[in-house]
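A protein chain is absent from this complex, but the other protein chains hold their places.
Showing chain A:
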């Protein structure tokens, strides 16, 4: 297992008190696997990624265990984290224009990762930069290396970001909405590139997105998040064919399908509850079309609903309770605590 999050919670200080942003996140990423994290804005997708990278605001409280290559990195010091960031794990962000330093040439920005993590001399670093630029499919690499981000197109910039991230051959790559700011045609190119790089380098990838099209394109497994909690996990095919959680169903219904005439796309009514006013029971209760009495007061536990398919919903709890007794009592415990 490359990355393992075990019951990770994150609280941020807002207006003087701690508010829980992530609640009991557990997920795994294997080598050479792409795991998608999907959900609406504000559901905690990005915060999950930033928790792994530990790029959190100063007054953040991180609980639980994060293991990278079987090593608990939650206990790592600031210095130790700096050593693995950009080295063993790297991250790509949404908007490549604002994510690149406007005053440094792109060559220098790629080189910086090498300066920080390798012993290469200047000549070797220069060669590696050119190599990386070629790897991410940029033509006339030596010219581009001396250009500034504003001189490049959006797609080229994102390729530069990928080159920055790939500089030290990371084993884990976290992509936070890497294609959201790009044109559709460029999106496909970037996704192809990432798929290719993953296969070549045997990386594990976390792909954060709210675009289910991207998920279908590149992911092996999908984690669906809602209001700071994971509500469903499954293989990508299974999830698209056989979604279990009402929220996942709602998400899938909101994608237009070719050849299917529908008067209106499905939408999920209501709003995500705010982190400081989380309901006692299921967080999706208020918006759920199949809500029951039990959902209101008790948090549904995560239970198995198929092969490598789990969901946190009371609809499947009878069945799930047989297969996984402990998670049922966890739910009960949660009730008692509340």
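Assume a contact is a pair of C-beta atoms (placed from the backbone, for glycine too) under 8 Å apart; a residue touches a chain by one contact, two chains touch by 3 or more; residues count from 1.
One rule holds in what follows: contacts and distances are computed from a predicted model.
Between the names "2-oxoisovalerate dehydrogenase E1 component beta subunit", "ABC-type quaternary amine transporter", "Cytochrome bc1 complex Rieske iron-sulfur subunit" or "Dipeptide transport system permease protein DppB", the one given in UniProt for the chain missing from this structure view is "Dipeptide transport system permease protein DppB". Of A:100, A:182 or A:218, it is A:100 that touches the chain left out of the display.
For the chain missing from the display, the contacting residue among A:164, A:203 or A:288 is A:164, taking the whole complex into account.
Residue A:150 is the one among A:150, A:264 or A:277 that touches the chain missing from this view. The hidden chain makes contact, of the residues A:85, A:229 or A:309, with A:85. Checked against the full complex, the one of A:55, A:241 or A:292 touching the unshown chain is A:55. On the side of chain A, the interface with the absent chain consists of residues 53, 55, 79, 82-87, 90-91, 93, 95, 98-104, 112-113, 116-117, 148, 150, 161, 164, using the contact rule stated above.
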